[in-house]
Structures are given as C-alpha cells and as structure tokens.
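Below: the structure, in structure tokens.
Left out: one protein chain. Kept in place: all the others.
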Amino acid sequence: MVSFSPEVVDSIIRTASLIGAGLAVIAGIGPGIGMGYAAGAATEAVRRQPEARGAIITTMLLGQVISGSTGIYSLVIAIFLIFSG
Amino acid sequence: MKYIDEPAKLQQEILKKTYSLALIPLIYSLIRGEFATLLGFIFGLLIATLIFRLRLIQIERALDMQEKKASTFIRNRYFIEYIIYFVVLFVARKNPSVNFLAAAVGLFFVKLTVIGLVMIDIIKGSLEKKLESYR
Partner (left out) sequence: MVQFSPDVAHTIIKAAALLGAGFAMIAGIGPGVGQGYAAGKAVEAVARDPEARGNVITTMLLGQAVAESTGIYSLVIAIVLIFTI
C-alpha cells in the first residue's frame, strides 16, 4: 500500500494549484486581442466619418467596459488557487 | 440613452448611477456591521472608477493613431490593466481587513450598471413600440 507523508500531500496540492493558477491567467489574452481589434476598427471608422467621433468613442468605451470582465473572472480564480492550495 | 455623442458626459452619468446603485450594498453592510465587506467594496469600486476614467483617455489618444499602432497600444494598455487588477485582488486577499469577494464585486459594479441601463432602454423601447401599435 502506497502512502504519502503530510508534506508530500501538501506539496502535491500546492504544485497543482499553482500550475492551475498559471493556466487560469492565460485567459487574459482574449480581451486584449478583442480590444485591440476594436481599437483598430475605430481608428478606421473615425478616418471615414470624423463627425461621428463622439458616438464612436461611446461605443468603444461601453464595449471595453463589458469585454474586460472575463479577465477579472480568471484572475479571481487564479487568486483563489494561489491562496487556497 | 442620453448623451450618446458626448462620451465625457455619458461617463459622468454612468458613474453617478453606479454610485447611487452602490448605496444599497454599502448601507446594507454598514447596518450589518461587516466593515471588511464595506472596505472591500469601496476599494473595488474606487479602482473600477479610476480604470473606467483611464479607458476614456486611452481611447481618445488611440483614435489619432495609425490603425496597427492603435490596436497594439490598446492591447498593451489592457495587459497593464490586467496586472493592476491582479495586484488589487492579491492585496484584497492578503489583507485580513478587506473582503476579497466584495472587492471583486466592486470591480464589476460599473459593468453591472451599464448592462442595467441597456436593459431599461430595451424594455422602454419595446413598450413604446407596443403603445404605438395600439394607437
């Protein structure tokens, strides 16, 4: 029968949770790519229709407020994993 | 939605509505005497406000750039924001007098307000359409 000492148990769980935290943080790439695309499209749009600048900025701002939050979800999980492991 | 052509005014409006909506959890946690929750919520809300204001400034700057440059600029700024969020949540988790979950909810509060405003707009629009059809 294989059995582990308490230190081994602790270190296995700690390793797993730290690797998990690292993986969770990868999700932050997504909003970055999306926002970058939106910014590129917005510059193009302002060049084409300069009088709609205010509306374009509003659209970008509200879009960014919504899309930034998936990153925070993954950060919340990552910090749970770092501290609870 | 009012002030669609004036982003700065719209931002002030959204922030005002966010704060008036935030009074509910603030007063609730004050009555319950949970000061850790109160502090965490205020902390998250403050950071969310600052980042919301920062975003408007960044967008104004990005719109005058070339297309490729603007997209890299906004992407890099988002990664900086991500690091700020990480530090904020880390500090909130490490400090025993600040509630971690309350800080996370405070970070989401601006977004919740925006979604609520849009929902109100959509419901209002559909009601008006129905009234028109009855006339």
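So that you can tell them apart, the chains are marked A and B in the order they are listed, and the count of residues begins at 1 in each.
Note that in this section a contact is a pair of C-beta atoms (placed from the backbone, for glycine too) under 8 Å apart; a residue touches a chain by one contact, two chains touch by 3 or more.
Everything numeric in this text was worked out from a predicted model, so none of it was measured.
Enquirer: Check the whole complex and report which displayed chains the hidden chain contacts.
Expert: Looking at the entire complex, the absent chain's contacts are A, B.
Enquirer: May I ask you to list the residues on subunit A that touch the chain which is not drawn?
Expert: The missing chain touches subunit A at positions 1-4, 9, 12-13, 15-17, 19-24, 26-42, 44-46, 48-49, 51-52, 55-56, 58-60, 62-64, 66-67, 69-71, 73-74, 76-78, 80-81, 84-85.
Enquirer: For subunit B, which residues touch the unseen chain?
Expert: Counting only subunit B, the missing chain is touched by 1, 4, 114-115, 118, 121-122, 125.
Simple rule for what comes next: only the chains that are shown with their structure count from here on.
Enquirer: Round to the nearest whole Å and give the separation of the Cα centres of subunit A and subunit B.
Expert: One centre to the other, that is 16 Å.
Enquirer: For a test of understanding, state which residues of subunit A touch subunit B in their complex under the given definition.
Expert: That would be residues 25, 28, 31-33, 35-40, 42-44, 46, 53-58, 60-62, 64-66, 68-69, 71-72, 75-76, 78-79, 82-83 of subunit A.
Enquirer: What residues of subunit B sit close enough to touch subunit A in their complex?
Expert: On the subunit B side, the touching residues are 4-7, 10-11, 52, 55-56, 59-60, 62-63, 65-68, 70-75, 78-79, 81-82, 85-86, 89-90, 93, 100, 104, 107-108, 110-111, 114-115.
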